[in-house]
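Below are the C-alpha coordinates for one structure; questions will follow.
For this view, one protein chain was removed and the others were kept in their places.
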Amino acid sequence: MTTDTGGVGEILEAPLVIEYPFNRTTGPVIGAFLTGLREQRVLGIRGADGRVVCPPTEYDPQTGEPLTEMVEVGTEGVVTSWSTVTTPRDGQPLPGHHTLALVRLDGADTAMLHVVDGHVATGDRVRIRWADERQGLITDIAAFEPIRGGA
Amino acid sequence: MAPTRDVAIVSFAQTTHRRAVPELNEVELIQPVIREALDAIGATISDIGFTCSGSSDYLAGQAFSFVMTLDAVGAYPPIQESHVEMDGAWALYEAWLKIQSGHADTALVYGYSKASPGDLPRVLSRQLDPYYYGPLWPDSVALAGLQARAMIDAGIIDEAEMAAIAHRSREAARGNPHAQLQGSAPIDELLAAPYLAEPLRRHDCAPITDGGAAVVLAAGDRAREWSKRPAWIRGIDHRIDSHNFGARDLTTSPSTELAAQKAGVAGGPVDVAELHAPFTHQEKILTAALGLSDDTVINPSGGALAANPMMGAGLIRLGEVFKRIESGEANRGVAHATSGHLLQQNLVAVLEGER
Partner (left out) sequence: MPPADADRTVTPFPVGLWEQPQPSVPGEAADDAVQRIRVPASITYRYTPGAAPTRFLRGLAGKRILGEKDPVNGDVYVPPRGMSPIVGLPTTEQVELPDRGTLSAFCVVHIGFGVNAPPTPFVSALVLLDGAAVSLYGTLLEIPIEEVRIGMRVQAVWVDDDQLEPSFESIRYWKPLDEPDVAAELLKGHM
(Lines give C-alpha, C1' and ligand atoms only; values in the text may rest on other atoms or scores of the structure.)
Protein backbone atom coordinates (compact mmCIF):
# COMPACT_ATOMS: atom_id res chain seq x y z
CA MET A 1 0.00 0.00 0.00
CA THR A 2 1.28 3.45 -0.82
CA THR A 3 0.72 6.13 1.75
CA ASP A 4 0.00 9.76 0.99
CA THR A 5 2.52 11.47 3.20
CA GLY A 6 1.40 15.01 2.40
CA GLY A 7 4.39 15.50 0.13
CA VAL A 8 6.93 15.08 2.92
CA GLY A 9 8.58 11.92 1.63
CA GLU A 10 9.50 9.18 4.04
CA ILE A 11 7.72 9.45 7.38
CA LEU A 12 9.93 10.52 10.27
CA GLU A 13 9.77 8.21 13.25
CA ALA A 14 11.52 8.25 16.62
CA PRO A 15 11.33 6.04 19.69
CA LEU A 16 9.53 7.70 22.58
CA VAL A 17 9.76 6.17 26.05
CA ILE A 18 7.36 7.40 28.70
CA GLU A 19 8.13 6.35 32.25
CA TYR A 20 5.86 6.64 35.24
CA PRO A 21 7.96 6.22 38.40
CA PHE A 22 4.95 5.51 40.61
CA ASN A 23 5.45 5.21 44.35
CA ARG A 24 2.06 4.36 45.82
CA THR A 25 0.74 4.20 49.35
CA THR A 26 -1.12 0.99 50.05
CA GLY A 27 -3.42 1.81 52.93
CA PRO A 28 -3.85 -0.69 55.81
CA VAL A 29 -5.74 -3.47 53.95
CA ILE A 30 -3.62 -3.78 50.79
CA GLY A 31 -0.57 -3.17 52.99
CA ALA A 32 -1.47 -6.13 55.24
CA PHE A 33 -2.06 -8.34 52.18
CA LEU A 34 1.30 -7.43 50.64
CA THR A 35 3.04 -7.84 53.99
CA GLY A 36 1.52 -11.32 54.15
CA LEU A 37 2.85 -12.22 50.71
CA ARG A 38 6.32 -11.21 51.84
CA GLU A 39 5.90 -13.76 54.65
CA GLN A 40 4.50 -16.43 52.31
CA ARG A 41 0.93 -16.22 53.52
CA VAL A 42 -2.20 -14.96 51.83
CA LEU A 43 -4.85 -12.82 53.49
CA GLY A 44 -8.39 -12.12 52.41
CA ILE A 45 -11.05 -9.99 54.07
CA ARG A 46 -14.52 -10.94 55.23
CA GLY A 47 -17.23 -9.22 53.19
CA ALA A 48 -20.56 -7.89 54.42
CA ASP A 49 -22.26 -11.21 53.57
CA GLY A 50 -19.56 -13.28 55.26
CA ARG A 51 -17.86 -14.26 51.99
CA VAL A 52 -14.08 -13.90 51.91
CA VAL A 53 -12.75 -11.47 49.30
CA CYS A 54 -9.21 -12.26 48.16
CA PRO A 55 -7.22 -10.26 47.25
CA PRO A 56 -8.80 -8.10 49.92
CA THR A 57 -10.57 -4.82 49.20
CA GLU A 58 -11.16 -2.03 51.69
CA TYR A 59 -14.85 -1.90 50.86
CA ASP A 60 -17.41 -4.58 50.12
CA PRO A 61 -17.62 -5.09 46.33
CA GLN A 62 -21.44 -5.21 46.55
CA THR A 63 -22.49 -2.90 49.35
CA GLY A 64 -19.53 -0.52 49.73
CA GLU A 65 -19.35 -1.14 53.49
CA PRO A 66 -15.87 -0.71 55.03
CA LEU A 67 -14.39 -4.14 55.78
CA THR A 68 -12.02 -4.90 58.66
CA GLU A 69 -11.80 -8.62 59.44
CA MET A 70 -8.83 -10.05 57.59
CA VAL A 71 -8.55 -13.82 57.41
CA GLU A 72 -5.83 -16.13 56.22
CA VAL A 73 -6.65 -18.26 53.18
CA GLY A 74 -4.78 -21.14 51.55
CA THR A 75 -1.85 -21.08 49.18
CA GLU A 76 -3.56 -23.59 46.91
CA GLY A 77 -6.76 -23.12 45.00
CA VAL A 78 -8.85 -23.82 41.94
CA VAL A 79 -8.75 -22.25 38.49
CA THR A 80 -12.10 -20.51 37.77
CA SER A 81 -11.13 -19.23 34.31
CA TRP A 82 -8.05 -19.14 32.10
CA SER A 83 -6.60 -17.92 28.85
CA THR A 84 -3.28 -18.38 27.11
CA VAL A 85 -0.56 -15.77 26.65
CA THR A 86 1.05 -16.56 23.30
CA THR A 87 2.97 -13.29 22.93
CA PRO A 88 4.65 -12.66 26.30
CA ARG A 89 5.28 -8.97 26.90
CA ASP A 90 7.70 -6.92 28.98
CA GLY A 91 6.84 -6.91 32.66
CA GLN A 92 4.78 -10.10 32.64
CA PRO A 93 5.76 -12.62 35.33
CA LEU A 94 6.76 -15.42 32.95
CA PRO A 95 8.93 -15.08 29.84
CA GLY A 96 7.48 -17.87 27.66
CA HIS A 97 4.03 -19.09 26.66
CA HIS A 98 1.95 -19.31 29.80
CA THR A 99 -1.57 -19.18 31.18
CA LEU A 100 -3.36 -16.15 32.57
CA ALA A 101 -5.84 -17.35 35.15
CA LEU A 102 -8.36 -16.49 37.80
CA VAL A 103 -7.63 -18.58 40.88
CA ARG A 104 -9.96 -18.98 43.87
CA LEU A 105 -7.76 -19.88 46.81
CA ASP A 106 -8.99 -22.37 49.39
CA GLY A 107 -11.01 -20.45 51.96
CA ALA A 108 -11.72 -17.54 49.61
CA ASP A 109 -14.94 -16.85 47.72
CA THR A 110 -13.54 -14.60 44.99
CA ALA A 111 -10.74 -15.16 42.50
CA MET A 112 -7.34 -13.53 42.12
CA LEU A 113 -5.68 -12.80 38.80
CA HIS A 114 -2.25 -14.29 38.23
CA VAL A 115 -0.31 -16.50 35.85
CA VAL A 116 0.07 -20.27 35.79
CA ASP A 117 3.32 -21.86 34.64
CA GLY A 118 1.90 -24.60 32.45
CA HIS A 119 -1.41 -25.68 30.97
CA VAL A 120 -4.52 -25.88 33.11
CA ALA A 121 -8.26 -26.06 32.62
CA THR A 122 -11.14 -24.65 34.65
CA GLY A 123 -11.48 -26.64 37.89
CA ASP A 124 -7.83 -27.66 38.02
CA ARG A 125 -6.00 -27.21 41.28
CA VAL A 126 -2.92 -24.99 41.46
CA ARG A 127 -0.49 -23.86 44.13
CA ILE A 128 1.54 -20.74 44.67
CA ARG A 129 5.21 -20.74 43.68
CA TRP A 130 6.82 -18.06 45.79
CA ALA A 131 9.48 -15.71 44.48
CA ASP A 132 12.90 -16.25 46.07
CA GLU A 133 13.18 -12.60 47.03
CA ARG A 134 9.94 -11.13 48.26
CA GLN A 135 9.41 -7.44 48.82
CA GLY A 136 5.69 -6.96 49.42
CA LEU A 137 4.34 -6.96 45.87
CA ILE A 138 1.80 -9.11 44.01
CA THR A 139 4.80 -10.49 42.13
CA ASP A 140 6.02 -12.08 45.40
CA ILE A 141 3.84 -14.81 43.94
CA ALA A 142 6.18 -15.78 41.08
CA ALA A 143 3.43 -17.84 39.47
CA PHE A 144 0.95 -20.60 40.23
CA GLU A 145 1.85 -24.13 39.25
CA PRO A 146 -0.48 -27.03 38.46
CA ILE A 147 -0.94 -29.71 41.12
CA ARG A 148 -0.83 -32.89 39.08
CA GLY A 149 -2.57 -36.09 40.00
CA GLY A 150 -5.17 -34.47 42.25
CA ALA A 151 -4.71 -32.88 45.63
CA MET B 1 -32.38 10.48 34.09
CA ALA B 2 -35.50 11.58 32.24
CA PRO B 3 -34.67 14.29 29.68
CA THR B 4 -36.26 17.68 30.33
CA ARG B 5 -35.30 19.05 26.89
CA ASP B 6 -35.58 17.34 23.54
CA VAL B 7 -32.02 16.86 22.34
CA ALA B 8 -31.03 15.07 19.15
CA ILE B 9 -28.04 13.93 17.16
CA VAL B 10 -28.14 15.93 13.93
CA SER B 11 -24.80 15.22 12.28
CA PHE B 12 -22.14 12.52 12.28
CA ALA B 13 -18.83 11.96 10.52
CA GLN B 14 -16.01 9.46 10.95
CA THR B 15 -12.61 8.70 9.49
CA THR B 16 -12.03 5.93 6.99
CA HIS B 17 -10.50 3.69 9.60
CA ARG B 18 -7.03 2.22 9.14
CA ARG B 19 -4.63 0.08 11.14
CA ALA B 20 -2.10 2.92 11.19
CA VAL B 21 -2.04 6.49 9.95
CA PRO B 22 1.63 7.32 10.54
CA GLU B 23 1.67 10.29 8.17
CA LEU B 24 -0.75 12.40 10.22
CA ASN B 25 -0.69 13.65 13.79
CA GLU B 26 -3.89 13.56 15.84
CA VAL B 27 -5.04 17.07 14.95
CA GLU B 28 -4.46 16.40 11.26
CA LEU B 29 -6.37 13.12 11.64
CA ILE B 30 -9.49 14.51 13.33
CA GLN B 31 -9.83 17.93 11.68
CA PRO B 32 -11.43 16.70 8.42
CA VAL B 33 -13.98 14.73 10.48
CA ILE B 34 -14.93 17.72 12.65
CA ARG B 35 -15.18 19.84 9.51
CA GLU B 36 -17.36 17.27 7.75
CA ALA B 37 -19.77 17.04 10.71
CA LEU B 38 -20.16 20.84 10.80
CA ASP B 39 -20.27 21.33 7.01
CA ALA B 40 -23.01 18.70 6.64
CA ILE B 41 -25.41 20.99 8.52
CA GLY B 42 -23.96 24.27 7.28
CA ALA B 43 -22.69 25.18 10.75
CA THR B 44 -19.50 26.80 11.98
CA ILE B 45 -17.96 26.66 15.43
CA SER B 46 -19.70 29.95 16.28
CA ASP B 47 -23.02 28.08 16.04
CA ILE B 48 -21.84 25.59 18.69
CA GLY B 49 -22.53 26.27 22.37
CA PHE B 50 -20.34 23.57 23.90
CA THR B 51 -17.52 21.36 22.66
CA CYS B 52 -16.48 18.13 24.37
CA SER B 53 -13.91 15.52 23.33
CA GLY B 54 -12.82 12.05 24.39
CA SER B 55 -9.21 10.86 24.10
CA SER B 56 -6.35 9.39 26.12
CA ASP B 57 -2.72 10.46 26.14
CA TYR B 58 -1.60 6.91 26.96
CA LEU B 59 -2.54 5.62 23.52
CA ALA B 60 -0.14 7.60 21.32
CA GLY B 61 2.10 8.87 24.11
CA GLN B 62 1.16 12.41 23.12
CA ALA B 63 0.98 14.61 26.21
CA PHE B 64 -2.08 16.90 26.32
CA SER B 65 -3.27 15.52 23.00
CA PHE B 66 -6.74 16.95 23.56
CA VAL B 67 -5.36 20.47 23.86
CA MET B 68 -3.56 20.09 20.53
CA THR B 69 -6.64 18.72 18.78
CA LEU B 70 -8.64 21.78 19.85
CA ASP B 71 -6.70 23.49 17.06
CA ALA B 72 -8.96 21.50 14.71
CA VAL B 73 -12.04 23.19 16.18
CA GLY B 74 -10.90 26.79 15.73
CA ALA B 75 -11.31 27.57 19.41
CA TYR B 76 -10.84 31.32 19.12
CA PRO B 77 -12.25 33.54 20.55
CA PRO B 78 -12.18 31.08 23.49
CA ILE B 79 -15.04 28.58 23.47
CA GLN B 80 -16.83 26.60 26.19
CA GLU B 81 -15.00 23.31 26.10
CA SER B 82 -14.40 20.14 28.09
CA HIS B 83 -12.72 16.78 27.75
CA VAL B 84 -13.07 13.27 29.12
CA GLU B 85 -10.31 10.66 29.30
CA MET B 86 -12.86 8.19 27.95
CA ASP B 87 -14.64 7.23 24.77
CA GLY B 88 -16.38 10.11 22.98
CA ALA B 89 -19.72 8.52 23.95
CA TRP B 90 -19.08 9.81 27.47
CA ALA B 91 -18.16 13.20 26.03
CA LEU B 92 -21.55 13.09 24.32
CA TYR B 93 -23.15 12.31 27.68
CA GLU B 94 -21.47 15.37 29.23
CA ALA B 95 -22.60 17.53 26.30
CA TRP B 96 -26.15 16.18 26.62
CA LEU B 97 -26.14 17.12 30.33
CA LYS B 98 -24.85 20.59 29.46
CA ILE B 99 -27.77 21.06 27.07
CA GLN B 100 -30.24 19.58 29.56
CA SER B 101 -29.04 22.06 32.16
CA GLY B 102 -29.81 24.93 29.80
CA HIS B 103 -26.20 26.10 29.49
CA ALA B 104 -26.04 25.34 25.77
CA ASP B 105 -28.44 24.56 22.92
CA THR B 106 -25.92 22.90 20.61
CA ALA B 107 -22.78 20.82 21.06
CA LEU B 108 -19.89 19.41 19.08
CA VAL B 109 -18.58 16.07 20.35
CA TYR B 110 -15.61 14.13 19.07
CA GLY B 111 -13.44 11.19 20.06
CA TYR B 112 -10.28 9.86 18.43
CA SER B 113 -7.01 8.07 18.91
CA LYS B 114 -3.92 6.79 17.27
CA ALA B 115 -3.24 3.44 18.90
CA SER B 116 -0.59 2.52 16.33
CA PRO B 117 2.44 4.19 17.99
CA GLY B 118 2.17 1.90 21.03
CA ASP B 119 1.57 -1.80 21.73
CA LEU B 120 -2.16 -1.44 22.46
CA PRO B 121 -2.79 -4.68 24.41
CA ARG B 122 0.11 -3.72 26.71
CA VAL B 123 -0.81 -0.03 26.97
CA LEU B 124 -4.36 -0.96 28.02
CA SER B 125 -3.00 -2.86 31.03
CA ARG B 126 -2.41 0.57 32.57
CA GLN B 127 -6.18 0.93 33.01
CA LEU B 128 -6.08 -1.76 35.68
CA ASP B 129 -5.84 -1.63 39.47
CA PRO B 130 -2.18 -0.73 40.16
CA TYR B 131 -1.70 -3.00 43.21
CA TYR B 132 -3.09 -6.40 42.27
CA TYR B 133 -3.36 -6.37 38.46
CA GLY B 134 -1.11 -3.67 36.99
CA PRO B 135 2.24 -5.17 38.12
CA LEU B 136 1.36 -8.36 36.18
CA TRP B 137 1.02 -6.41 32.89
CA PRO B 138 -1.84 -8.62 31.65
CA ASP B 139 -2.65 -7.88 28.02
CA SER B 140 -6.19 -6.92 27.03
CA VAL B 141 -6.70 -9.91 24.72
CA ALA B 142 -5.79 -12.55 27.34
CA LEU B 143 -8.02 -10.75 29.85
CA ALA B 144 -10.93 -10.92 27.40
CA GLY B 145 -10.08 -14.61 26.96
CA LEU B 146 -10.87 -15.16 30.66
CA GLN B 147 -14.37 -13.80 30.04
CA ALA B 148 -14.92 -15.87 26.88
CA ARG B 149 -13.70 -18.98 28.72
CA ALA B 150 -16.13 -18.31 31.59
CA MET B 151 -19.00 -18.08 29.06
CA ILE B 152 -18.00 -21.29 27.32
CA ASP B 153 -17.66 -23.08 30.67
CA ALA B 154 -21.15 -21.84 31.60
CA GLY B 155 -22.58 -23.17 28.31
CA ILE B 156 -23.65 -19.67 27.18
CA ILE B 157 -21.63 -19.60 23.96
CA ASP B 158 -19.20 -21.75 21.99
CA GLU B 159 -16.36 -21.02 19.62
CA ALA B 160 -18.52 -21.65 16.55
CA GLU B 161 -21.09 -19.09 17.67
CA MET B 162 -18.29 -16.61 18.36
CA ALA B 163 -16.95 -17.18 14.84
CA ALA B 164 -20.47 -16.67 13.46
CA ILE B 165 -20.65 -13.28 15.19
CA ALA B 166 -17.29 -12.32 13.64
CA HIS B 167 -18.44 -13.53 10.23
CA ARG B 168 -21.79 -11.71 10.36
CA SER B 169 -20.15 -8.47 11.55
CA ARG B 170 -17.42 -8.33 8.92
CA GLU B 171 -19.76 -9.36 6.12
CA ALA B 172 -22.10 -6.53 7.20
CA ALA B 173 -19.10 -4.19 7.07
CA ARG B 174 -18.94 -4.68 3.29
CA GLY B 175 -21.69 -2.05 3.22
CA ASN B 176 -19.71 0.34 5.44
CA PRO B 177 -17.22 2.41 3.42
CA HIS B 178 -15.51 3.58 6.64
CA ALA B 179 -14.82 0.05 7.95
CA GLN B 180 -11.25 -1.15 8.39
CA LEU B 181 -12.12 -4.84 7.95
CA GLN B 182 -14.68 -5.72 5.29
CA GLY B 183 -15.73 -9.26 4.58
CA SER B 184 -14.83 -12.50 6.32
CA ALA B 185 -13.47 -15.91 5.51
CA PRO B 186 -16.04 -18.73 5.90
CA ILE B 187 -16.75 -19.83 9.48
CA ASP B 188 -15.00 -23.21 9.16
CA GLU B 189 -11.86 -21.45 7.96
CA LEU B 190 -12.06 -19.04 10.90
CA LEU B 191 -12.28 -21.95 13.31
CA ALA B 192 -9.22 -23.61 11.78
CA ALA B 193 -7.01 -20.64 12.69
CA PRO B 194 -4.69 -20.79 15.72
CA TYR B 195 -5.61 -19.21 19.03
CA LEU B 196 -4.39 -15.73 19.88
CA ALA B 197 -5.39 -16.07 23.54
CA GLU B 198 -7.37 -19.25 23.98
CA PRO B 199 -10.35 -19.42 23.43
CA LEU B 200 -9.99 -16.23 21.34
CA ARG B 201 -8.73 -16.32 17.77
CA ARG B 202 -7.78 -13.28 15.77
CA HIS B 203 -11.30 -13.04 14.28
CA ASP B 204 -12.79 -12.75 17.79
CA CYS B 205 -10.89 -9.53 18.43
CA ALA B 206 -11.54 -6.01 17.21
CA PRO B 207 -8.76 -4.68 14.99
CA ILE B 208 -6.35 -2.04 16.23
CA THR B 209 -7.37 1.22 14.59
CA ASP B 210 -6.25 4.82 14.11
CA GLY B 211 -9.29 7.01 13.66
CA GLY B 212 -12.07 9.05 15.16
CA ALA B 213 -15.54 10.47 14.83
CA ALA B 214 -17.55 13.63 15.44
CA VAL B 215 -21.20 14.23 16.29
CA VAL B 216 -23.29 17.40 16.56
CA LEU B 217 -26.11 17.63 19.12
CA ALA B 218 -28.90 20.22 19.07
CA ALA B 219 -32.02 20.94 21.11
CA GLY B 220 -35.58 21.46 19.88
CA ASP B 221 -36.22 23.45 16.72
CA ARG B 222 -32.53 23.96 16.06
CA ALA B 223 -32.26 20.18 15.65
CA ARG B 224 -35.14 20.21 13.12
CA GLU B 225 -33.44 23.03 11.21
CA TRP B 226 -30.18 21.12 10.98
CA SER B 227 -31.47 17.64 10.16
CA LYS B 228 -34.38 16.46 8.06
CA ARG B 229 -34.89 13.71 10.62
CA PRO B 230 -32.98 14.18 13.88
CA ALA B 231 -32.34 11.18 16.13
CA TRP B 232 -33.84 12.28 19.44
CA ILE B 233 -32.10 11.01 22.56
CA ARG B 234 -35.07 9.57 24.48
CA GLY B 235 -32.90 8.16 27.25
CA ILE B 236 -29.20 7.88 28.07
CA ASP B 237 -27.48 6.40 31.09
CA HIS B 238 -24.13 4.91 32.06
CA ARG B 239 -23.18 2.53 34.85
CA ILE B 240 -20.10 0.70 36.07
CA ASP B 241 -19.29 -2.75 37.46
CA SER B 242 -16.55 -3.49 39.99
CA HIS B 243 -12.99 -3.19 38.70
CA ASN B 244 -12.31 -6.25 40.85
CA PHE B 245 -13.26 -8.72 38.13
CA GLY B 246 -12.23 -11.71 40.22
CA ALA B 247 -15.29 -10.88 42.34
CA ARG B 248 -17.62 -10.43 39.34
CA ASP B 249 -19.71 -12.87 37.31
CA LEU B 250 -17.95 -12.24 34.02
CA THR B 251 -20.74 -13.79 31.97
CA THR B 252 -23.23 -11.02 32.68
CA SER B 253 -23.22 -7.23 32.59
CA PRO B 254 -25.35 -5.82 35.42
CA SER B 255 -24.18 -2.29 34.58
CA THR B 256 -25.50 -2.57 31.01
CA GLU B 257 -28.76 -4.03 32.27
CA LEU B 258 -29.27 -1.16 34.69
CA ALA B 259 -28.27 1.50 32.15
CA ALA B 260 -30.71 -0.05 29.65
CA GLN B 261 -33.47 0.06 32.21
CA LYS B 262 -32.75 3.71 33.07
CA ALA B 263 -32.52 4.67 29.39
CA GLY B 264 -35.86 2.97 28.66
CA VAL B 265 -34.73 0.41 26.11
CA ALA B 266 -37.79 -1.80 26.76
CA GLY B 267 -40.20 1.08 26.09
CA GLY B 268 -40.70 0.18 22.43
CA PRO B 269 -39.47 -1.93 19.54
CA VAL B 270 -35.75 -1.71 18.77
CA ASP B 271 -35.23 -1.63 15.00
CA VAL B 272 -31.46 -1.40 15.16
CA ALA B 273 -28.78 -1.77 17.85
CA GLU B 274 -25.17 -0.73 17.53
CA LEU B 275 -23.21 -2.47 20.29
CA HIS B 276 -19.64 -1.64 21.25
CA ALA B 277 -18.32 -5.18 21.68
CA PRO B 278 -14.57 -5.33 20.99
CA PHE B 279 -14.68 -9.13 21.34
CA THR B 280 -17.21 -11.49 19.75
CA HIS B 281 -18.41 -13.09 22.99
CA GLN B 282 -19.18 -9.66 24.46
CA GLU B 283 -21.92 -9.09 21.87
CA LYS B 284 -23.83 -12.01 23.39
CA ILE B 285 -23.48 -10.59 26.93
CA LEU B 286 -24.74 -7.22 25.71
CA THR B 287 -27.64 -8.59 23.69
CA ALA B 288 -28.87 -10.40 26.81
CA ALA B 289 -28.31 -7.44 29.14
CA LEU B 290 -30.15 -5.09 26.80
CA GLY B 291 -33.02 -7.56 26.37
CA LEU B 292 -32.87 -7.39 22.57
CA SER B 293 -35.05 -9.72 20.54
CA ASP B 294 -34.34 -11.46 17.24
CA ASP B 295 -36.24 -8.66 15.46
CA THR B 296 -33.42 -6.19 16.16
CA VAL B 297 -30.73 -5.74 13.51
CA ILE B 298 -27.45 -5.83 15.42
CA ASN B 299 -24.37 -3.95 14.23
CA PRO B 300 -25.28 -3.37 10.58
CA SER B 301 -22.11 -1.25 10.37
CA GLY B 302 -19.97 -4.22 11.39
CA GLY B 303 -19.53 -2.81 14.90
CA ALA B 304 -16.21 -2.58 16.71
CA LEU B 305 -15.13 -5.84 15.06
CA ALA B 306 -14.92 -3.93 11.75
CA ALA B 307 -13.12 -0.85 13.16
CA ASN B 308 -12.27 0.01 16.75
CA PRO B 309 -10.62 3.40 17.18
CA MET B 310 -10.12 3.65 20.95
CA MET B 311 -12.07 6.61 22.40
CA GLY B 312 -14.10 6.81 19.18
CA ALA B 313 -15.74 3.42 18.67
CA GLY B 314 -18.46 4.04 21.27
CA LEU B 315 -19.34 7.44 19.83
CA ILE B 316 -19.48 5.82 16.38
CA ARG B 317 -22.19 3.46 17.65
CA LEU B 318 -24.37 6.50 18.43
CA GLY B 319 -23.55 7.97 15.02
CA GLU B 320 -24.38 4.77 13.17
CA VAL B 321 -27.83 4.58 14.81
CA PHE B 322 -28.38 8.27 13.99
CA LYS B 323 -27.56 7.61 10.32
CA ARG B 324 -30.20 4.90 10.08
CA ILE B 325 -32.85 7.00 11.80
CA GLU B 326 -32.08 10.06 9.68
CA SER B 327 -32.34 8.02 6.49
CA GLY B 328 -35.69 6.54 7.59
CA GLU B 329 -34.26 3.03 7.61
CA ALA B 330 -35.03 2.78 11.35
CA ASN B 331 -37.39 4.57 13.70
CA ARG B 332 -36.06 3.56 17.09
CA GLY B 333 -32.60 2.28 17.92
CA VAL B 334 -30.22 1.53 20.78
CA ALA B 335 -26.58 2.56 20.92
CA HIS B 336 -24.13 1.12 23.44
CA ALA B 337 -20.58 2.13 24.35
CA THR B 338 -18.11 0.46 26.66
CA SER B 339 -14.97 1.54 28.45
CA GLY B 340 -12.32 -0.42 30.31
CA HIS B 341 -11.61 -4.15 30.31
CA LEU B 342 -14.27 -6.88 30.25
CA LEU B 343 -17.20 -4.48 29.69
CA GLN B 344 -16.40 -2.70 32.93
CA GLN B 345 -18.34 0.49 32.22
CA ASN B 346 -21.29 0.78 29.88
CA LEU B 347 -23.38 3.55 28.34
CA VAL B 348 -26.76 2.96 26.73
CA ALA B 349 -28.77 5.45 24.68
CA VAL B 350 -32.19 5.14 23.07
CA LEU B 351 -32.56 7.17 19.87
CA GLU B 352 -35.80 7.78 18.02
CA GLY B 353 -37.00 9.60 14.91
CA GLU B 354 -40.27 11.50 14.65
CA ARG B 355 -42.85 9.62 12.57
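When the chains are written out, they are named A and B in that same order, and each has its own residue count from 1.
In this text, contacts are C-beta pairs under 8 Å (C-beta built on N, C-alpha and C of every residue); 3 or more make two chains touch, one makes a residue touch a chain.
The structure presented is a predicted model; accordingly, all values stated were derived computationally and were not measured.
The residue touching the chain not shown here, chosen from B:Ala75, B:Leu97 or B:Ala185, is B:Ala75.
One chain is missing from the display, and on subunit B it is touched by residues 22-28, 31, 34-35, 45, 58, 60-61, 68, 70-76, 116-119, 122-123, 126, 130-131, 134-135.
Interface residues of subunit A with the unshown chain, by the touch rule above, are 5-9, 11-29, 31-32, 34-35, 38-39, 41, 43, 45, 56, 58, 66-72, 90-91, 136-137.
FYI, only the chains that are shown with their structure count from here on.
Annotation: 29 Å between the Cα-based centres of subunit A and subunit B. Listing the residues of subunit B that touch subunit A in their complex gives 22-24, 61, 117, 119, 121-122, 130-133, 135-139, 142-150, 153, 195-200, 242, 244-248, 250.
Interface of subunit A with subunit B (complex): residues 3-6, 8, 11, 13, 16, 18, 22, 24, 26, 30, 34, 53, 55, 57, 61, 80-87, 89-93, 100-102, 110-115, 122, 137-139.
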